[in-house]
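Here the structure comes first, spelled out in structure tokens, and everything after it is commentary.
All protein chains of the complex are present and in place, except for one that has been dropped.
Letters A, B and C mark the chains in the order given here, with residues in each chain numbered from 1 onward.
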Amino acid sequence: MTDEQEKGVAEPIRVGVLGARGRMGVEVCRAVDGAADMDLVAMVDQGDWLFNASDAGAQVVVDFTTPDVVMDNLHWCIDQGISAVVGTTGFTEARLDRVRGWLAHKPDVGVVIAPNFGIGAVLMMQFAARAARHFESVEIVEQHHPRKLDAPSGTATHTARLIAAARAEAGLGPSPDATAAEIAGARGADIDGVRVHAVRATGLVAHQEVLFGTTGETLTIRHDSYDRASFMPGVLLAVRAVRTRPGLTIGLDSLLD
Amino acid sequence: MTDEQEKGVAEPIRVGVLGARGRMGVEVCRAVDGAADMDLVAMVDQGDWLFNASDAGAQVVVDFTTPDVVMDNLHWCIDQGISAVVGTTGFTEARLDRVRGWLAHKPDVGVVIAPNFGIGAVLMMQFAARAARHFESVEIVEQHHPRKLDAPSGTATHTARLIAAARAEAGLGPSPDATAAEIAGARGADIDGVRVHAVRATGLVAHQEVLFGTTGETLTIRHDSYDRASFMPGVLLAVRAVRTRPGLTIGLDSLLD
Amino acid sequence: MTDEQEKGVAEPIRVGVLGARGRMGVEVCRAVDGAADMDLVAMVDQGDWLFNASDAGAQVVVDFTTPDVVMDNLHWCIDQGISAVVGTTGFTEARLDRVRGWLAHKPDVGVVIAPNFGIGAVLMMQFAARAARHFESVEIVEQHHPRKLDAPSGTATHTARLIAAARAEAGLGPSPDATAAEIAGARGADIDGVRVHAVRATGLVAHQEVLFGTTGETLTIRHDSYDRASFMPGVLLAVRAVRTRPGLTIGLDSLLD
Partner (left out) sequence: MTDEQEKGVAEPIRVGVLGARGRMGVEVCRAVDGAADMDLVAMVDQGDWLFNASDAGAQVVVDFTTPDVVMDNLHWCIDQGISAVVGTTGFTEARLDRVRGWLAHKPDVGVVIAPNFGIGAVLMMQFAARAARHFESVEIVEQHHPRKLDAPSGTATHTARLIAAARAEAGLGPSPDATAAEIAGARGADIDGVRVHAVRATGLVAHQEVLFGTTGETLTIRHDSYDRASFMPGVLLAVRAVRTRPGLTIGLDSLLD
């Protein structure tokens, strides 16, 4: 039998979506439906029975619901032997420990919980952390639409912390900076010693640039996110990987290597 | 007689350089020397006679000297009927008025005084001022080497002021910004209501980006300056134009139209 | 009565939309409806009476219809004394002449026909044309989604022609290029002597960068368009201006000055 034939007979992954009528859920349903190697077998939302998913034979469940129901959903999934990919927020260390406890009894079940399913954003952070110890200087410029409430963005803050940790480990001191006369704010926010600048303008969506500099050269890693659909390749990647990774996986990082 | 022949017989402009051994002066001498339509006839520096320039028949003098000698130099040039292109700093309104007074008696002499001979930088500011009233949002990000003392740069501050004036004239209010939680400095310096961010990193030279945003689109004007030689095309442009512009011209702007 | 008071009592412009149910028409209706200084008084589409617009007292009509009906629409508008803003394509010189003929008898009516209502794109082209003669080198890189059929884009080709014309007028020869060994296509398409590169990638929308270079510096003008709504500020600008510009106006350029 050739490789082609083998591919032909591979069964599609049977996927159920929880929170199917929410903003993200709708996108997930569309993405799963459009994936050649997946079958969308259940769309569950508030007021629907979770058993719709198990009755339909779901092998993987994708959960974009809310912090108040996600733990019950996960407990039920693990109990049923269904692996889960979770984009819902609100996971504390205590919650993660409870999930680990449930999984301990189900060696075949995997759960992936990720705060960010954007493959581009995750790789940007990975690369930034890897580059950090090779450059004397580093700054971050993030750019978003003007309706955003926080400055800098959570992603920029997180990136700055990863870079700061890598620099500390490599024994690098602060980036050189001879600024003697500053108009307040010009040099950005100081996040663990890394300067972060937040630009806000109508027309922008969500963008981030990490700039590294050393003698005579700079390296820039830039991520541009244009719409919510940008999370879907990461969700599909996790759906494909979760059953081969028993236990709890946090973040997309390890799935990308 | 053909056009070609006419071009052939055009006399080169006879140019003298004051401050010829200074950092900028050396570059000016090299640039004039390399220009097909100019002859470098005098290189004058501290301790040399100004009359070297007139004796050599200089028609235009380029002055990159110091604030304490530039006024004497200019007075002498105008007196001799020699036009001047000046990159020396330190011109107050009072000084400019004195120059205007000297020129009033010499209707054939022109003087161009410019704070910035970088054609790219001057056009960036022109375009920014022209675009300003058509966009709801605007921010500036400038990037320089880490030995720079001021943040933001003088060019960025000047650009912000030009933009602010154009917005005010068009009746535009502040750029929209819903920031509610800011880590101090993230949103940059406020220059007349325009946010300006200053990035410092080894490897960078001198760069500036003006970002305009409106519904669904952004327009970015970016200037990258890699070395001091970037001022030379602007100096040569002024040398070519100054004799046809009697009186005082401030800045390259009008020469670029 | 003060200026302020006069502003306060200024009547909103009464606007009708032809092609109101088309992709662009829907956006126009939304934009007009959201503009404080306009009233959306008629939404007309295939099968509806044009007289709906005049009955409702429309002062300006916006036409995003099709080449086969737009001439009849325009003839009718001009006849009714209604000014028009037209985004429909297919205007030949012959058609423009017919419109000019109709307008000759109606000195109070204005018509604006524009191939592109994106203010950012129009300014990018204006600035590129203005910068062209000051830089030895120029190249264009445009970036679009991979479903686009033509490469380079119409906007990039048009920009290249504007630049080429400005260079020719200034007596500039070709941009310097010592390339001796080229893998076919690396140096882009040659549009009137200007090199144009077309990038296609999933995730991109519509972007263009014009790069100018001279000794030691570069100037880059970049336009990013994220969605169809980016045309709306330009449409509203034309609606506000059209009644004060009798006769035919082609393109947004003169409205932006």
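By definition in this document, a residue touches a chain if its C-beta (ideal position, glycine included) is under 8 Å from a C-beta of that chain, and two chains touch if they have at least 3 such contacts.
Values in this document were obtained by computation on a predicted structure and should not be read as measured data.
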Open item on the list: With the missing chain put back, one of A:R100, A:H134 or A:R147 would touch it. Which one?
Closed with: A:H134
TODO: Please pick, from C:F64, C:F117, C:F212 or C:F231, the residue that touches the omitted chain in the full complex.
DONE: C:F212
Open item on the list: For chain C, which positions touch the chain that isn't shown here?
Closed with: 135-139, 141, 143, 146-152, 157, 175-191, 195-204, 211-218
Task: Chain not shown, touching residues in chain A - done: 118-121, 123-124, 127, 130-131, 134-135, 212, 214-233, 237, 256
TODO: Mind listing the chain B residues that contact the chain we can't see here?
DONE: 203, 205, 224, 226, 230
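In the analysis below, only the chains that are shown with their structure count from here on.
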Open item on the list: Mean of the CA atoms for each chain, then the mean for all of them together: which chain is nearest?
Closed with: C
Open item on the list: If you average the CA coordinates per chain, which chain's centre is most distant from that of chain A?
Closed with: B
TODO: Calculate how many whole Å lie between the centre of chain B and the centre of chain C, each centre taken as the average of the chain's C-alpha atoms.
DONE: 33
Task: Centroid spacing, where centroids are CA-atom means, of chain A and chain C in whole angstrom - done: 39
Open item on the list: Nearest whole angstrom, what separates the Cα centre of chain A from the Cα centre of chain B?
Closed with: 47
Open item on the list: Two or more other chains touching the same residue: where does that happen in chain B?
Closed with: 135, 212, 214-218
